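The complex appears here without one of its protein chains, the remainder shown in place.
Up next is chain A:
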Amino acid sequence: MVAFRKVFIVTHHPKTVMASGYIVNRGVLTFGIHYQHVSRNVLLTHTREKKRWMKAYTLLMERKLKIEGPPPPKPRAQKPNWDYHAEVQAFSSRLKESFSPELLKTAFVNPCYIQSEQERRQALGVDSEMAALVLGDNIQLHRQGLVFTKSFLSDWCRASFPSLPSMGVVAIVAHLTSHPVVCLVAQNLAIEDLTMSAQFPVPDEVLHSTFLAVIGALHESSGAERAGFFLRDFLVTQLVGKDLFEMWSVVNPMGLLVEELSKRNRALPEPRLTRSAGAGTVLPLYFVGLYSDKKLLAEAPGETVLAAEEEAARVALRKLYGYTENRRPCDFSAAAQPQAPGLQSFSSS
């Protein structure tokens, strides 16, 4: 028999207890978890008595959790308080965009979902003529969205960084439309909850195409300008804190720098050791400066002289392309000029 200590409850007027005590576990009143680790002598909660079964139950559940591991994730649609139509409307009003409801609902429907639904209905024996699955695909919207996104992002890049070459623009656009970035944005905008797909958790590929389909739907509903603003506010902002050469892998920065300088008719860069520390130790530091016609282009540190020289070439390229950390930030004000695809005459923001 488990010995338990008798808890003597000092009878206080409830109002005074209210003033002095506090609720230890907020689950006490909702779930009736009366077991508390804080105080065994003074009852700090406002329930009747300590439940004898609570401790055993909690320990059993914890043991079960340890053996079986955490429960598998459930889609939001299978959790309580879900109304699809209301959620879709809330989606469009939360983002302050006016989507047309049919287009938006079509954008969330993936071909894998339609296929699985057909198979499920056939397996259940439902006649396909009696209850036809009237759901459109999002492939068309996805294609439109992809084309629009790529063109908008390229135009935005060229406008913000006029001296950036095409390879750099392509690399930035490829990074922004890559699976990790798009899926991160989609998950945080609740597109993952609204997606209709065969598998859960939604695969990256499916989520990516759903996001682009939503962009396509927005483009159809509100026009290119609003869709452009949406992309600028949600996708372009993922560039914050990102370095140019994290997105664009350049193997030979010195060669590229020589090309750029010769295009601008400037003298070729000469590397010079500016400062060094601990050159004879196992952890040396060298600062190498690149001089073009005796004027400093860029200076950068490195573990070895060669590494510092390569780093200096990268810094010089960043300065030439205007992608430094201290550049003027992008203009997100409401009065900014709209960015329609095809317009190249845009002063760099």
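Here are a few things to note about the model shown:
Definition applied: contacts are C-beta pairs under 8 Å (C-beta built on N, C-alpha and C of every residue); 3 or more make two chains touch, one makes a residue touch a chain; residues count from 1.
Keep this in mind: contacts and distances are computed from a predicted model.
Think of the chain that is not pictured: of "Beta-hexosaminidase", "A-type voltage-gated potassium channel KCND1", "AP-3 complex subunit delta" or "Large ribosomal subunit protein uL13m", UniProt labels it "Large ribosomal subunit protein uL13m".
Of the options A:119, A:243 or A:331, the residue whose C-beta touches the omitted chain is A:243. Screening A:75, A:111, A:203 or A:301 against the full complex identifies A:301 as the residue touching the chain left out. Take chain A: the residues that touch the chain left off the picture are 243, 245, 275-281, 283-285, 287, 300-303, 307-308, 311, 314-315, 318-319, 323-326.
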